[in-house]
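Only a single protein chain was left out; the remaining protein chains are all shown in position.
Labels A, B and C are assigned to the chains in the order they are written; within every chain, residues are numbered from 1.
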Amino acid sequence: MKVLCLAGSLRKESLNKKFAQAAAGILAQQPGVNAEYLDLKDYPMPVYDGDVESESGLPQAVKQLGAKIAEVDALVVSTPEYNGSIPGVLKNGLDWLSRDTPMSIRGKHVLLLSVTPSGIGGMRGLWHSRVPFAVLGAHVYPDMMGIPSADTSLFAEDGTIADDGYKDSLTNILEQFVSFVP
Amino acid sequence: MKVLCLAGSLRKESLNKKFAQAAAGILAQQPGVNAEYLDLKDYPMPVYDGDVESESGLPQAVKQLGAKIAEVDALVVSTPEYNGSIPGVLKNGLDWLSRDTPMSIRGKHVLLLSVTPSGIGGMRGLWHSRVPFAVLGAHVYPDMMGIPSADTSLFAEDGTIADDGYKDSLTNILEQFVSFVP
Amino acid sequence: MKVLCLAGSLRKESLNKKFAQAAAGILAQQPGVNAEYLDLKDYPMPVYDGDVESESGLPQAVKQLGAKIAEVDALVVSTPEYNGSIPGVLKNGLDWLSRDTPMSIRGKHVLLLSVTPSGIGGMRGLWHSRVPFAVLGAHVYPDMMGIPSADTSLFAEDGTIADDGYKDSLTNILEQFVSFVP
Partner (left out) sequence: MKVLCLAGSLRKESLNKKFAQAAAGILAQQPGVNAEYLDLKDYPMPVYDGDVESESGLPQAVKQLGAKIAEVDALVVSTPEYNGSIPGVLKNGLDWLSRDTPMSIRGKHVLLLSVTPSGIGGMRGLWHSRVPFAVLGAHVYPDMMGIPSADTSLFAEDGTIADDGYKDSLTNILEQFVSFVP
């Protein structure tokens, strides 16, 4: 089984990037799972504009990202909450990907995670983010994991989760998720 | 009262741009209402990236758009539905605007409209779009108007609504909306 | 595979009851599928009240409904849209079921359908209804089917779908759904 881990954020020091990487590290240790981390910053896209698409087709980065997703069985997306909802960067990526053929998101299994310095664990963003994934035909896993009040001390120097409770929780939800993926 | 009308789309021939312009035309005829149409394409923004903000501050277009919004009492936003939810372009604009100080969206009255060639009138997109506006402190008007199964024949050559029923509906909701704005 | 079909409505002549029954009829013809229709009206429940639960435990109807659900692999729920959202009757049933142990909804596969006399196919109700099912750990199938502008002429005298296009659509989504259930 192939799993692609990514974050719904571009910022280099994003906690959600670190969390997606930690998830990839845990998944890589599970038998039969091939896990890869992907940085959205390596797939730079403009804001979606139908005129751009009409004139020059899908941007190369969209085609490349779509091809990466097409290869895997599942996505683990760790996303910040921007203004109580899905980040524009993540929604914009989905909008571009939705124009690709074949449309890579359809039928994929998706696990949503969130890490945030704020107090409510990105819960509003997670629930708001489920919608476009489901509309695009992805099977969004019912359980999600949000870590509130987080900062970089959540991570050890080697990028693993420093807090044992959170490490266990993440390991558990990842195990349950991949055991659900056929 | 000042009202800014805009569309959640960049495409030149966007039905929602035409609808926002038609709304501005109707509003301009109401006594005491100063209505202006604004094209988001004139405010080009990159996808939000915290590193860009840290290094060079808010893009000029974000500051300019924020200044335009700060001047008005209300927004009329006609937005397409992208993948059953808020368009990335609109959400990305809100994400940038949310970083501006003072934050221009807070306290504004917002009316959401949608025109779409599809059959269900953009209803999923409208309801999904309410969330970030409300989180940012806008008073989103409860009633919304979506026109399904639309194409350019909805508009007369002078940009007004060609269909009398829809023209009346739009006029009514606009009148009710502006009468609610203090 | 066992599938339970039910409607989020109590009214005897509910279009959604007829639709759930038609779905059960189609499913019963698929090899390896054991489909049953259940009428919520046979499981009368009061409005949830924690005092009632503390004093007399779960109502008998809740225990019986939970036991029925525990036996199956999947649910097909055809639900009306009440006020743009999940019907209170369906939500109240879920609230009671959530207090049962073991909690029968967790891990079930759920397909949501809607039939409505109104013009937008119950779409707002369907998307709003996904949330509590997902919170309770159900795998809500991404695709849903809503039939707008419907009346009793949708159904033939024997209870099957009279319209060939809708019958095919329902058959297709049911086949895809049950092929997804492990």
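The criterion applied here is as follows: a contact is a pair of C-beta atoms (placed from the backbone, for glycine too) under 8 Å apart; a residue touches a chain by one contact, two chains touch by 3 or more.
Since this is a predicted model, take the numbers as computed values, not measurements.
A.B. asks: Touching the left-out chain: which of C:Ala22, C:Leu38, C:Leu58 or C:Val89?
C.D. replies: Per the contact definition at the top, the residue touching the missing chain is C:Val89.
A.B. asks: Just to verify: which one of C:Gly50, C:Gly165 or C:Pro182 makes contact with the chain not shown?
C.D. replies: C:Gly50
A.B. asks: Can you name the residues of chain C that touch the chain not displayed here?
C.D. replies: 9-12, 14, 41, 45-51, 82-89, 91-96, 98, 124, 128, 131-132, 134-136
A.B. asks: Quickly run down the residues of chain B that touch the omitted chain.
C.D. replies: These residues of chain B touch the chain that is not shown: 127, 130-131, 133-143, 180, 182.
A.B. asks: What residue numbers in chain A mark contact with the hidden partner chain?
C.D. replies: 84, 119-121, 123-124, 127, 148
Definition applied: only the chains that are shown with their structure count from here on.
A.B. asks: Specify the chain with the shortest distance from its C-alpha centroid to the centroid of every protein C-alpha atom present.
C.D. replies: A
A.B. asks: What is the chain whose Cα centroid lies farthest from the Cα centroid of chain B?
C.D. replies: Here the answer is chain C, farthest from chain B.
A.B. asks: Based on C-beta pairs in contact, work out which chain pair has the most and send it over.
C.D. replies: Ranked by C-beta contact count, first place goes to A-B.
A.B. asks: Find the geometric centre of each of chain A and chain B from their Cα atoms only, then give the gap between the two centres in Å, rounded to an integer.
C.D. replies: 29
A.B. asks: Distance from the CA centroid of chain A to that of chain C, rounded to the nearest Å?
C.D. replies: 31
A.B. asks: Hey, what residues on chain C touch two or more of the other chains?
C.D. replies: Residues 127.
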